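All protein chains of the complex are present and in place, except for one that has been dropped.
Let's turn to chain A:
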Amino acid sequence: MIAALLESFAAAARGLPLTLAIWGAGVATGLALGFVIGAVRFFAPAALSWPLAAVVEAVRGVPFLVQCFLLYFGGPFIGIDLTPIVAGWVALSVYGAAYFSEVFRAGFMAVPPGHLEAARMLGIPRNQAVLRIMLPMMALAVLPSLANLAVILIKETAILSIITVPELTFRVQGVGSATFAFAETTLVLALVYWALVEATAVASRHAERRIARALAA
């Protein structure tokens, strides 16, 4: 039993770098894509905003597991043939972007119109008002929600194991299938993800404070 636990931890350690890499990459592209979607949905005319709204709703309405299946097993039928790691990264990015975009959109909406009217009266061009006034004002407001979503996404990376991405869960489950020590491997998975969530939560709070301080300076 101890041997199975140790072996599981070793497998977790081998999978951890890929889990972190795919999470970091997914969060980064998800944030960028989410920002663009949120901005388009806030600023662009309805004709552009509506289709995006439908996509966001669809992504939020379908389980991440099903989305991964669709992309990885369904993709080849429409010419999207991705390796497991790339498929995992794309899936996580799109999934994250849907949620991030809603946070950004709410952030844009929360900037009081009067603050922009004041800029308009002074002759400040719209794009400068967005850059110098709107974005800094919303940054502080959206930071905690973005950080919270990023932390949630680290748990979602476990699902990538079913499209054979050799990340943490995939490796530890490998030990399970080889040794039939399912109780031990599952326990290790639970402990490792819990620790990861706590660590990223602490890290994101730290980052949040640093960004807040940089913005306030």
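Just so we're on the same page, a residue touches a chain if its C-beta (ideal position, glycine included) is under 8 Å from a C-beta of that chain, and two chains touch if they have at least 3 such contacts; residues count from 1.
As a working rule, contacts and distances are computed from a predicted model.
Considering only "SufE family protein", "Amino acid ABC transporter ATP-binding protein", "SDR family NAD(P)-dependent oxidoreductase" or "Sarcosine oxidase subunit beta", the record for the omitted chain gives "Amino acid ABC transporter ATP-binding protein", by its UniProt protein name. Among the residues A:Ala106, A:Ile133 or A:Val197, only A:Ile133 touches the chain that is left out of the figure.
For the chain left out of this panel, the touching residue among A:Arg60, A:Arg120 or A:Arg210 is A:Arg120.
Residues 112, 114-115, 117-125, 128, 132-133, 136-137, 140, 215-216 are the ones on chain A that touch the missing chain.
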